[in-house]
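What follows is a single structure, and I will ask about it in a moment.
In this view, the complex is presented without one of its protein chains, the others remaining in place.
Think of it as A and B in the order they're written, each chain with its own count starting at 1.
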Amino acid sequence: MESRKEDARRMVSVTINGEMRQGLAEPRTLLAYFIRETLGLTGTHVGCDTTSCGACTVLFDGEPVKSCTVLAVQADQHQIDTVEGLETDNVLHPLQQAFWDNHGLQCGFCTPGMLMTSVALLQKNPHPTESEIRHGISGNLCRCTGYVNIVKAITDASHKMQKEPAEV
Amino acid sequence: MFPSAFEYYAPKTLDEVYGLLAQYGDEAKILAGGQSLLPMMKLRLAAPSVLIDIGSLGHLSSATETAEGLSMGALMRHKTIETSHWPHYPLLRETAPWIADPLVRNRGTIGGSLAHADPAADWGAALLALGASVQIESRDRIRHMALEEFFVDLYTTALEPQEVLTRIVIPVPATAATFARYLKLERKVGDFAVVGVAITVSLAIDGTVAQAGIGMAAMSGVPFAAHQTESLLVGRQLTPALIKEVSESASQEGDPESDRRGSAEYKRSMARVFVERGLSQILQQWESTQSA
Partner (left out) sequence: MAIEATETRPLGKAIKRKEDPRLVRGQGRYLDDIVLPGMLYMALARSPYAHARIKEIRLDQAYQVPGVKAILTGADLEKMNLSWMPTLAGDRQMVLATGKVLFQYQEVAAVVAESRAAAEDAVQLIEIDYEPLAPVVDPYAALKADAPLLREDRDQKDNHIFHWEVGDRKATDDALASSPVVVKEFIRMPRVHPAPVEPCGCIADYQKATGKLTWYVTSQAPHAHRTVLALVSGLPEHMIHVISPDIGGGFGNKVPVYPGYVCSVVMSLQLGRPVKWVETRTENIATTNFARDYHMTAEIGATQEGIVTALKVATIADHGAFDAAADPSKFPAGLFSIVTGSYDFPVAFAEVDGVYTNKAPGGVAYRCSFRVTEASYLIERVMNTLALKLNLDPAEIRRRNFIRPEQFPYQSPLGWTYDSGNYDATLNEALKLVDYEQLRKQQAERRAGGELVGIGISTFTEIVGAGPSNTFDILGIKMFDSCEIRIHPTGKAIARLGTRHQGQGHETTFAQVIADELGMTAADVLIEEGDTDTAPYGLGTYASRSTPTAGGAAALAARRIRQKAIQIAAHLLEVSPDDVEWNGEKFAAKGLESRAVGMSEVALAAYTNLPEGMEPGLEATYYYDPPNLTFPNGAYVAMVAIDRGTGEVKVERFVAVDDCGTVINPMVVDGQVHGGLTEGFGIAFMQEIAYDEDGNNLAPNFMEYLVPTAVEAPHWETGRTVTPSPHHPIGAKGVGESPNVGSPAAFVNAVVDALSPYGVTNVEIPLFPWKVWNVLKELGLTQ
């Protein structure tokens, strides 16, 4: 293999969960690892190597994407939201609360990704049907719950958010 | 899980892109949505030493509709197309939700999909059915080419190393009564097509087929259009009997391979079933618009 250029690291600035953060990243650093290791936000998980599982889902300029398949350098000057930003003033986001209330998680490994996908889903479609929810979360694998209670949780949150509109 | 090292550029203009392509030649790869290229790089099945991220070329992320047709920028994401309204081109909205999963659709681009030239990709089949052509630009020239010529072989296109795929152009359909279906057999969400069939049909006032397009995914080494079958449809009244005839014909086109997703015989059969189902649905839809 030909030798690669050394220390090609560059500064990457992101607005993450509303806060400006910077860190050095090689071009090949995947956004998921930049978030986890450089910025220290480990709620975003990595569960596969083929862009299949969605455990790494974050919002990129408001859209849910698989952060293992975006380069950190591509996120420079963009807005990222992760599970750590969902709670406001020590109050859980209605989706977090609904996942808890409805047993929408077991091991919790898929949960941050599932939540971020759901947040975007409800923003676009505040009253999804069961089928719309199931299709909406089909890029996120869960091996524990069989999805039943995840669907229930998202439905529950959609009802509650309708009553008291929440942030994010 | 970690790509080999590379240099990264995010040019703001096509000229800069051309400059970088000229400088790095074969070593460089264009990065669009990254949803095919980055997975391959993570597994180290691809290891370009330079990535040219064309994501900042804003003018390639929108579409313009004119009397002649629809011109889509190569950087339009699958999701944008899924949520756009182009009543003349119903096949686009029919196809988009079948691609990958919602998260991948938020990043992946139509141009990236075509340039990647996976024989099982959904856009290939759909855009062939629509008779699309592509616009390819380089420092020296702008070329237009029928999509059919663009797909050369498995994962191989007519793109030359110095070139960028910039636009996809779909001609306006022959009549306003255009109906479409995309039928796909996938083993689960996020799976590439075992077989995919894209159908678009434009009907004249009297119900005869004015124009028909049938594209197929995973039925050959490249996405392809079932021209023979299309020609069987044109000029004739869409009836159950005709549908039966053309679906038989469709199953004979293409050259599928036997693999873990099914035998060649199975895939041919799926093509037949999908053409029959798709056209039957279209017939039904047409009939219901007539009675309404």
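A few points about this structure:
Convention: a residue touches a chain if its C-beta (ideal position, glycine included) is under 8 Å from a C-beta of that chain, and two chains touch if they have at least 3 such contacts.
Small disclaimer: the values here were computed from a predicted structure and weren't measured.
Residues 1-2, 4-5, 43-44, 101, 185, 187-191, 194, 260-263, 266, 269-270, 273, 277 of subunit B touch the missing chain (whole complex, contact as defined above).
In the full complex, subunit A contacts the hidden chain through residues 1, 6, 26, 28-29, 36-37, 41-50, 52-53, 55, 82-84, 86-87, 92, 96-97, 99-103, 105-112, 115, 133-135, 137-151.
One rule holds in what follows: only the chains that are shown with their structure count from here on.
With centres defined as mean CA coordinates, subunit B is found 29 Å away from subunit A. Remark: subunit B residues 1-8, 10, 31, 34-35, 38-39, 41-43, 49, 51, 53, 55, 79, 97, 100-104, 106-107, 189-190 touch subunit A in the complex.
Those residues of subunit A that touch subunit B in the complex are listed here as 1-2, 4-5, 8, 26-28, 30, 46, 49-52, 54, 57, 60, 63-66, 68-71, 73-74, 117, 135-136, 138-140.
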